[in-house]
Structures are given as structure tokens and as C-alpha cells.
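Missing here: one protein chain of the complex. Every other protein chain is in place.
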Amino acid sequence: MSAHIANSDSEDGQTRRDFLLLTAGAFGAVGAGCFAWPFIDSLNPAADTLAMSTVEVDLTPIQEGQAITVKWRGKPVFVRHRTAAEIEQARAVKVEELRDRESDADRVKKDQWLIMVGVCTHLGCVPLGQKETDPKGDFGGWFCPCHGSHYDTSGRIRKGPAPKNLSVPEYSFISDTLVKVG
Amino acid sequence: MSSGQRAEFKNPVVSWIDERLPVFSMMQKEYGVFPTPRNFNYFWNFGAIAMVMLITMIVSGIVLAMHYTPHADHAFSSVERIMRDVNWGWMIRYIHMNGASFFFIAVYIHIFRGIYYGSYKKPRELLWILGVIIYLLMMATAFMGYTLPWSQMGGWAATVISGFFTAIPVVGDMIQTLLLGGFSVDNPTLNRFFSLHYLLPFLIFAVVFLHVWALHVSGSNNPLGIDVKGPQDTLPFHPYYTMKDTFGLGVFLLLYVIVTFFFPNIFAHPDHFVEYNPMVTPPHIVPEWYFLPFYAVLRGLTFGVNPYIGLSLFALIVVMAPVYCGADKKTGLCSIICVVGRKYAVLLLAIAAVAFALGYLSQVEKATGGALISLPLSNLVFVNAKLAGVLAMFGSVILLVFLPWLDTHPVRSARFRPLFKTATLLLAIDFVILGYVGMETADAALFGVIPLLWIGQLGTGYYFAYFLMLLPWLSRNEKAQPLPASINEAVLKA
């Protein structure tokens, strides 16, 4: 039966059918692709999550030498009110000797305020050094207990396995004492 | 779906895989060259459509579950968060919500096609039973999904449906408590419903696999209901039916898209948008539309089985005995009952009718209280109305399992059985009427005079009579029209 169908099928008819099948296939593929996108996009952060993606921090209660941790996008953000000595220490380092070359001036907007995401760039632990009783590492900044990365008073990696400095989030000073992170 | 003969493939990667795991051979055999009767009509599209709907439901459901919180305090809000904040959440939810309805539409048409063309008959009995199991699993899944948004409608539907089990004598209340995980529908109930609502679709998928496997062993039925006699009666599944199914699917999806995007709440009810409150029942609760006919059966049984109803049922059994028992060779009690049943059929039917009327009227309550007519022993109820309703409702679904043995007529398709055809079309209409009755309030009346309750009771009567009396009787007594010699011949003639 299939033989006689093939025989009676003219060359022209065959081509037209192939073209139609191709069109149908293309439509199907495009349709499936368009249908898949909303499902994938639904995994992205939802509107309520995005609405919480900025946080305002009041700096007035933070005494010089103290640090606080605020939660921003589910991660800790370190806000440190640095002492003159700490700033001096951070400024004195030669940039070209660093693993991740960044000057202290590039990492802060106001010298006394160091604001960073408190997540070790090695494997994502939260380094110690926020509380006065914490170990602060060999460079007076932060120390990550997981694999022993040492950060200096500018949050730059100085020793240990971490490849990068602690990252600085996008932030801006709304006033002298109010910072918006994110 | 065996790994016997392998096909040849030009593509080396395909060939390499196929030598080791012959999935491509299997696809080629089962969906490529698979010989399919050449005379399908569009009713035969609905199996494929139902499959697409199942996959749509599973995919959208998995994504929804990522955003949903199965906790009594958060479920309603998390659904609203999906509708408002999650990217495309509103669309995925509406696809899922209306997808359930369209899945049921496809499956109901698929089931009707199976009955109308006798697809449950030998050698497809197991294929049919697997289908009924899929349907039962779908009902369970849909019911639990109805509860998850934790709305007034869902919460109270769960209360009412779990209340069915309290009809069971002695242990009923214990069973309900066990099912709910508490003494009312609350957080434990929601958690287990969510767990099962997630699990059952995969079970459905597994049974669908068996259903398709069984189909590919026996081959498809067709509108003529006659067996395939040779290659001239069939076409390869691909491209003929893949293309036809895709076209049919397109039409179906167009309707689905219209409802999902332009009337997304047409199947819903205002009480879906009010959070569940265990202290306040909404004035009118209804199950989803696809359960309404069975809901009407439940509500139709406003009477129990007292001695009169019992006598009526007994008379009917005796009348039906010769039809059921069949053989005249049987001896002993069975043969006596058969002889009585055949000889006094008219008398027995009259007895059944009168006894039923008495039994029914003696249980109808007057507006002022008390029975309409009082008869001796009418208060001796063996099966009370509540239990009778629940049994009738579950029975009306379970009956489908026995269909291959209730209708044993050698001809499959209704096309050649005028009486069966009429009875079956009436059943379809009956089912829709029952659905309408199930949707209305319990005290509603047609044109303000005829209580819908009566219509529901008549409809229930026909439903059971169709399966338990008409089909067995027609199996023995209906003379079929002559069948065509082969599918090919019939196609060429047309």
C-alpha cells in the first residue's frame, strides 16, 4: 500500500509536503521555546524578593572601632567604623604586592566607613572579626575559620586560599549617617 | 515495548545508543511504523490530548510547588504571591487550574469514545481497567489539589468529602480522623494532601505507561469495532496519526488558551477567593464540575434501604438472574431462580416498582415532619440514606471496572447496535443532566415546580439501570446490523 502511495506522489507534491512538514516543525519548536520561557523565568527572584533587595543602614550608633552586620539579600553585610590607625594600616600597603590589586581608596566612599559583603571569596563562609572578641587574622581585619583566609583592615585577601578581596556591594550615602545598600 | 527486533539507523550516535539500549528501535516500532487502523475519527485524538494535558499539569505543578507553602497559615498567601509576585506566576497557576478542567474534558470524551465504540471488550479488558484506575487516581489528585489554595471552597470540600467516610458504620469517625490527621480539616490535612497531590500524578504517569503498553499489545480499536485483518486495514502511526493528532491537539489547545487567558476563573466560584475559615461554611459549596454528576448521585439518595426497597431490589435481582447466570444448564437454586425470573418477569417488575414506590414514599418526610405515608416496618432501615448515598456514589464510578463483563455483546461498535447506541447516548445526556443537578442547590426546582432532586433521582436510576440491567439484557437480546468484511472495504465504500 505504501508503495502505491509513494508512486502516485509526484515530485512536486513531495516537495510541498516536505516544506509543510518543515514549517510545522519550526512552528512546534518556536512554540515549545516560547512556552518554556515563562517556566524558567518563574525561577528568577519574584517581585517581593526584589523589593527587599535594598536596605538602609543608620550609622549613628556605630562607635569608632566597632562594626555591625546587617542582612542584605540574605547575606551578611559588614559595616565597620574604622579607626584612624586601621585606615592608616590599610593605606600603607603596597597595592602591587597584593593578590587582588585594589587600593583602599577604591574600596570605600568615606574613609572611616568600610562596607563589604561578609562572605569569604573562597567557598562562601562568613569570616570572623566583627566582634571585639573575634580573631581578626594576621592583618587585623577578618579571619575565615573554614580554610584560614586572612583579610586586612580594608577587607583585602592577604593570606590563605581565597582568590579575591571581600566584595564591596553597591551602596550610597543618603545622608552623613544613612547608607542605602543595594 | 520489547527489545526484540532492532531497526537500522543511519546516524552513528543513534545507532551506537540503540545497540546498547534500543530506545530508538522501540520508538520506531511503537510510534513510527506502528500499524494503526486507517479509519479513526477525531474521537481517537483524545488519548494523545489527555497525555499532553497530563504532562502540562505535571510541569506546571512542579513549578507551582516551588513557590507554594503547604501550611495552613501561609498556603492562601503563598498562592496569592504566585498570582502577584512570582514572574509569570499568574499564568502558570491559571494553566494548572484550568488545565485540570481540560484534562478532565479530554478524559471524559476519551471514556465516552471507549464506551460508544466498545473499546473495553475482549481483548482490551485490562486496557480499559487500567484506564478506570487512571480516572480514579485523577479524581483523587484533583480533589486534593482543590484543597491546596486553602480557600473556603477547598477547605469545606475537604470537610464534606472526608465526611463521606463517617457513613461507614462503627469505624467511620475513626477513619475520618485518620484521613484528616485531626478532628477537622487543618494543617495536618493540608500537609498530607500536598504530599499526595504531588505524588499521585507520577503514579498516574506510571499507569498511563501500562495503559499504552496494553494498547500496543492488543492494537487500537476503531469506529467500526472490527478487528484489523491485514496491512491494507492499517497505516503507519507516523506520519499519519502524529500529524492528525497534532492538528486535533491544536484545536483543543485553542479552546484551552481562550479559557485560560480570557476566562480564567470561569470554573471557579467566589468562595475560592476567600481564605478558609473553619468556623463559617459558605452558603453553597460545590465540588469541581467534573465531580458534579457523582455529587448528584450522592445527594439523590435521600432514602435508605428498608424492607420495601430491599424487596424491590430482590425482585430486580430475580428478574435479572437469567440474564446474569446465562446458561440454562445450571442446576440447583440458581436454576430455580432463573426459571422464576424468566417466567414471572412482568410480575416481578411490577412488584419491584410497587415495593420501591412504597419504600420511597415511606421515607419521604412531610414538611411538618414525619413520613409521607406510614407503613409497618418502614422504619427498619438496613442501610441508612447517608451510607446508601456514599455507596451509590462510589459504586457509580467502580461500576466502570466491570463494564467488560456487563456488556458481553460480540459486536463492539455502537454503529451496528441501534439499541445500544440510543441507550449510550442517553447515558451521556443523563450524565450531563446529573452534572447540572449536582451544581444546583439541594432545594432547587426546574421552572420553579419540579424539584431537581427528583430529576437527580431519575438520572441516578437510569445510570445504574444502564450498567446493571440494560447492558446485560442487550448483550443477550440485541440483534446487531451486518458488519463490513474489513476496515479497508468500509473505507473504500465511503
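Order of writing sets the labels: A and B. Residues in every chain begin at 1.
Keep this in mind: a residue touches a chain if its C-beta (ideal position, glycine included) is under 8 Å from a C-beta of that chain, and two chains touch if they have at least 3 such contacts.
Criterion: contacts and distances are computed from a predicted model.
Comparing "Indolepyruvate ferredoxin oxidoreductase", "Na+/H+ antiporter subunit E", "Cytochrome c1" or "ABC transporter ATP-binding protein" against the UniProt entry of the hidden chain yields the protein name "Cytochrome c1".
Judged over the whole assembly, touch between the missing chain and the shown ones holds for A, B.
Across the entire complex, the residue among B:L199, B:I258, B:L426 or B:L446 in touch with the chain not shown is B:I258.
The residue touching the chain not shown here, chosen from B:F9, B:F205, B:W289 or B:Y344, is B:W289.
Check B:R6, B:R192, B:H216 or B:K244 against the missing chain and you find that the one touching it is B:K244. For the chain left out of this panel, the touching residue among B:L377, B:A428 or B:I450 is B:A428. Interface note for the absent chain: among B:V274, B:L419 or B:M469, the touching residue is B:V274. One chain of the complex is left out; on subunit A, the residues touching it are 5, 8-9, 13, 16-17, 20-21, 23-24, 27-28, 31, 34, 47-48, 51-52. Considering the complete assembly, subunit B touches the hidden chain via residues 38, 41-43, 77, 80, 83-84, 90-91, 94, 101, 105, 108-109, 112, 223, 235, 239-240, 243-244, 246-247, 250-251, 253-255, 257-258, 260-262, 264-274, 284, 286, 289, 292, 428-429, 432, 435-436, 439-441, 444, 491.
Throughout what follows, only the chains that are shown with their structure count from here on.
Every residue of subunit B that touches subunit A in the complex is listed here, in rising order: 59-60, 63, 66-67, 81, 84-89, 91-92, 231-232, 236, 239, 243, 246.
On the side of subunit A, the complex with subunit B involves touching residues 1-2, 21, 24, 28, 38-39, 41-44, 46-49.
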